[in-house]
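Other chains dropped; remaining ones untouched in position.
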């Protein structure tokens, strides 16, 4: 299980995260315009918490958690 | 005759060009004109506005403190500039992006769905021409033919295909106030 | 002649090409960017040189080289960039090289902002560089005047072998007004037989230089320059007076500020205040004569600047205590409204 | 739940003024992450350039100085000499570092000045609206090379890492590309290495980062990233150009 939090008001709609997501769970929420005037990114189910989106995002929009299993 | 006009909106709405076209048309009709841009303190994004003065005489100051006409293409612009409009002046609002009306009753407010009309014509970017149409339709400050000449003047060679839609947008704007 | 609607920065660039400017060297800075961009497009097509230098320091020294080689040359920048050029400007004056330097002033000090200002007046008129030298400083207040003064700038530079500064601000640079590029009769200018063009058969090499190790020689050189400056002071001061006939109060302002002041003066006259405007067109030489003209009737002076008070010193030096001199300024990129100035005019009347 | 990713503590919560898809945002985050990981936030002083990153002093959560255009290495030198036990870094664009600031970066490097330089190469003057930079590629169109950079007139791009590698002062010089997850991670590892050099007193370190400027290149963010990957790396090969010999 993982959790991805999107700080929508920081998103500038560059779309880099959408490109990079291996699970293709990210998309533009065209129903919403954020304070910066962009359609921000939103996530469908299926995120594996790989962190790729956060790595490429220039605007620190994501916070990502993963359920810790077992010892590690 | 002297008319002072402020045009304002988001960056990207073609505010500057709208002002340039108006100033240019007025110049073609033999008037003195001036145009000054102002970009907010932000380097990019944010609001943009320009000031156009049209006069029969040498223009002392190109800077306007009380415009005769305001064209507000979005809400922040309306809020910022409406209080400055001269008593008896005109405010043209882009209804599509402004859900309020200014709280003054000493001015004439014209609401027009510039963005909507432009969208309808096939390109949201010509909303500025719709608004300009309203302005000239309402004030008669320059002739539509002259404005069309000016649009042609400003359109770069590889954009001449945009001539028609711009002309249409302008005429729709004029029609809005003459209907 | 055709009227075109142009931005100040672009009109300036076009006028420079028409005035025979062969080389432009500059370094990017806001708010003068339209000027180099225009020249980057036009110069290659029209046989001129546009070169983006690695810095303002390099740019002004490229100007030195090209001016020394005898061609018409220009550079432009805005406040911080002009500060960096001060050593170079001192050298240009020392070596008596003609060139045109444009400063589209912005708010300071330091990085400041990119809004219009007039707070480089001291730097421009008193010499921000070292040594006893002067640059001619022109302060247009409309796009048309900008264009006209560009021609004059190149001519004055060549006539006196001296750098000429065009002092504008962000508004002037970016505003659009109709302009006409008038054809101008060729001026009679001294031949550039001093230029380093290669000896090409000449007997003695030409040398461009500002070093005089012997102080006796350097003093002689300075006195020669001083004489030139006195001649310029006597001949080249320019100004415009509005309502000179009957005014008892005068606003003094230059550049864009003069335009706003003009509007304020009109407001004041509508209320019956006998106020006029002195608009210096040359900031150095400062048009002291304008004050002599109006002093017999003048009761007080109000200097208005986009600064905390710089030109006001020249006003005081011109008035020499013969009438009160007031000051009103906005700074850091703020621009006064005509109404604000009108209020100050009323205050001046109240006080005098 | 384990945190996979969150805003580093050395980065303020403020929104940035950067354009959508601009590399500066990513680089800010990487630097802040490194500060966090090395635990140096409290003793670090950063130097912001004049360029799009001028407001970096609002974004990093450490003491900051804003330097005159191109002079960040000199400013950093002043700080480091005054406070030798603090960590000092500059953050500079290609106009700032490789044009007006050429002398300052070359000499800070030659002195082996014990500072870290984050060098953002986007082949353009971003802040002033897209003029030619010293790193602009041959043929690239900009505001001041409207017909494409012509080497006959405007010369050739400067390769900063290669140039500084001829000096004895630098301890670590590397070039990275901000193109994909792998390379972003590599960028971060270089940045970390560079700060570690400073912490162990080895002298001057610099990381050059090829970074997209979608706005002034007139491209979509994704296309800009591709342009870095396909065009810029040809002229500016990524890699390590100098590092201390082991042992």
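Just so it is clear, A, B, C and D label the chains in written order, and each chain counts residues from 1 on its own.
The rule is simple: contacts are C-beta pairs under 8 Å (C-beta built on N, C-alpha and C of every residue); 3 or more make two chains touch, one makes a residue touch a chain.
Bear in mind the structure is a predicted one, so any value in this text is a computation, not a measurement.
Visitor: Given that a single representative per chain kind is drawn, write out the copy numbers for the whole assembly using the chain labels.
Guide: A x2, B x2, C x2, D x2
Here, only the chains that are shown with their structure count from here on.
Visitor: With contacts counted as defined, which of the two, B-C or A-D, has more C-beta pairs across the interface?
Guide: Result of the comparison of B-C and A-D: A-D.
Visitor: Rounded to a whole Å, what is the gap between the Cα centroids of chain B and chain D?
Guide: Chain B and chain D have C-alpha centres separated by 42 Å.
Visitor: Any idea how many Å lie between the Cα centroids of chain B and chain C?
Guide: 34
Visitor: Would you mind pulling out the distance in Å between where the CA atoms of chain A average out and where those of chain D do?
Guide: 26
Visitor: Give me the residue numbers in chain B that touch at least two other chains, ranges are fine.
Guide: 45
Visitor: Counting only residues that touch at least 2 other chains, which ones in chain D make the list?
Guide: Touching at least two other chains: 19, 127.
Visitor: Write out the stretch or stretches of chain D touching chain A in their complex.
Guide: The contact residues of chain D facing chain A are 1-7, 11, 15-16, 18-26, 29, 180-181, 184-185, 214, 220-222, 225.
Visitor: Can you list the residues on chain B that touch chain C in the complex?
Guide: It comes out as residues 20, 23-24, 27, 32-37, 41, 59-63, 65.
Visitor: Taking the complex as given, what residues does chain C use to touch chain B?
Guide: Going through chain C, the ones touching chain B are 3, 5, 113, 115, 171, 174-178, 256, 259-260, 262-263, 265-266, 335, 337-339.
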